[in-house]
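Excluded from the complex is one protein chain; the other protein chains are retained at their positions.
Which chain is which? They are A and B, in the order written, and residues in each are numbered from 1.
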Amino acid sequence: MLAAAGALYFAPSFLERGTLNDVWSVALAVVLASSWNLLGGFAGQVSIGYSAFLGIGAYTTVLLALRGMSPVLTLPLGALLAAGFSVIIGYPTFRLRGPYFTIATIGVGEAVRVVASSVSFAGGASGLRMPAGSFDFESNFRSMTLLAVALVWIALVVSRSAFGSALAAVKQDIDAAEALGVNSTRLKVTVHALSAALVGLAGGLYAINFQYVSPGSVFDFRLSLTIVLMPIVGGVGTVAGPVLGAILFGWLQLKLLSIPALLNSSLFIYGALLIAVMLFEPKGLLGLVRRLWARRLRRFYVDA
Amino acid sequence: MPEPIVSVRALTKRFGGLVAVKAVSFDVEPGEIFGVIGPNGAGKTTLFSCLTGAQRPTSGSIHLRGERLDGLPAWAIAHRGLVRTHQIVRPFREMTVADNVAVGARFGRGRRRGADEKGRIRDILARTGLTARAGSLAGTLTLGELKRLEIARALATEPDVLCLDEIMGGLNPAEINAAMVLVRELRDAGLTILLIEHHVHAVVGLSDRILVLNFGERIAAGRPEEVLRDPAVVAAYFGDAPEEAAL
Partner (left out) sequence: MQPALDVVVNSFLAAGLYATMAYGLAVIYGVMRIINLAHAGIMMLGAYATFTLFTRFSLDPFLSIVVVVPLFFAGGVALYRTVVRRLPRSGSTPSMESLLLLFGVWLVLQNLAYVLWSGDTQSILTSYTLRSVSLLGVRVGVPALGVFGMSALSLLVLEFVLHRTYLGKAIRAVTQNRDAALLSGVDADRISAVAFGVGTAFAGLAGTLLSTLFAFTPDFGRSFLLKAFCIIVLGGLESVTGVAAGAFVLALLENGTAAFTTLPTSLQDALSFTLLVVTLVVLPQGLPGLFRLVRDRGRG
């Protein structure tokens, strides 16, 4: 992993801007997918409202920067605000189980988008522009890629920790876990906050990179959807799954943008992918690979 | 006369129009094995659910060592030393046996970590005869092993009071005897045990005292010999035909 971090750090020196942009997008995807996976995959609580956290992080950065704060300082504040928001909505919504929770998160996402479009100090529906200033792509690139690597490391650590085992217990049988002393609500709120903070951080970096935010770009429902699809298609609940899913989607986006005929089919492709995964391999790409590999091994032993 | 460790007063649990538990009161002495019997649907499991926080009583009170338990969430009750096993086993199927037990050890009252935790898990696996299966996924265990896993997990939380809900259901005679031995060992180690059981000989053989429920109400309580001779108990199980029961 250190090798990956190192390679990414030096990438700007010998890759051209276009490629760097693509890598940045994939890094963002990895951050979003892995963060979501902490709550959605490890704890089993599917939220389709994560764009709210990205948006909160992004808007915090822009709004504070417009008031003179250095963009770098706005980043932790955005993360904190996103986490705070996740706690506020977490307590009531975590009383709901399974699909009901999911529906509630769809509603929250929508409500946030609508509120953001209506509130005037946040620029309304037309959004806000970052104040003119030195925008250093290289450092933003390094930050985003570093965040992506850090996320994979965080996911690894969590999955092997006591905290992670509690999440797994809650995911598999929440009542049994509670009967053994696991305070499931506090657990869910905690992982939700961690997850939201990381997405909020990415939001701040996003705002700095694009120099512009609007409700349509950061509070978009389709974005919430993509954030969910990536880890699910890649392999929900694993460490590598979200990364695989992110890379797949990054590749898909690029392909879609280059073939005009497919441009209007993004929804179709996402929908078909979701259907295929749910019907044939709920464990996603990673699950499929593992299954085929196991089958190969078995055949090898049988033939020998 | 020592203070009762668990004290239940006028406990009632209603589900809509159905009264599952009706004004039940009893005390459990520390270190005793307390049996709870009654025909199917008598409200035994609901009683346990109320005790352990899985359900909220409609009215009445539950005290553990003088501290009020009713209304607390299940995890808080577990932290105060009262845990249960489930009648229909609820293992974490995608985790290993050792990890299952670890959840109890880490998040129960003991809150063990590190080497301490590993030692405790090893102990408990040995006590419940699951050492050989420690690394297997819970989903691959037999029913007897799963029942032992339930007990192991509950033990890992270091309880004072253990509520066992029909642990002998579905076990063969050898397993039942082993279970009875385990229950006695646990009591001798200092636990207070509440036991719901249908196997009459097991309950009678193990319990110091027995509570009999029927239609949610307490119909008898006391030493096993007295309770089994009580005409109300006989009527509950066999109907109003005492001659048949005597046969």
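The working rule: contacts are C-beta pairs under 8 Å (C-beta built on N, C-alpha and C of every residue); 3 or more make two chains touch, one makes a residue touch a chain.
Treat the numbers as computed from the prediction; the structure is a model and nothing was measured.
Peer 1: Specify the residue from the set A:L20, A:L77, A:I106 or A:I247 that touches the hidden chain.
Peer 2: A:I106
Peer 1: With respect to the chain omitted from the figure, which of A:V46, A:M69, A:I247 or A:V289 is a touching residue?
Peer 2: A:V46
Peer 1: Hey, which chain A residues sit against the chain that's not shown?
Peer 2: 46, 92-93, 95-96, 98-100, 102-104, 106-108, 110-111, 114-115, 117-118, 221, 225, 228, 232, 264-268, 270-275, 277-279, 282
Rule of thumb we're sticking to: only the chains that are shown with their structure count from here on.
Peer 1: Can you compute the centre-to-centre distance for chain A and chain B, using the mean CA position of each chain? Integer Å is fine.
Peer 2: The answer is 43 Å.
Peer 1: Going by the contact rule at the top, pick out the chain B residues touching chain A in the complex.
Peer 2: Counting only chain B, the residues touching chain A are 52-54, 73-76, 78-79, 83-84, 86, 90-95, 99, 102-104, 106-109, 113, 153-154, 156-157.
Peer 1: Spell out the residues on chain A that touch chain B in their complex, using ranges where they run on.
Peer 2: Residues 162, 165-166, 168-169, 172-173, 175-184 of chain A touch chain B in their complex.
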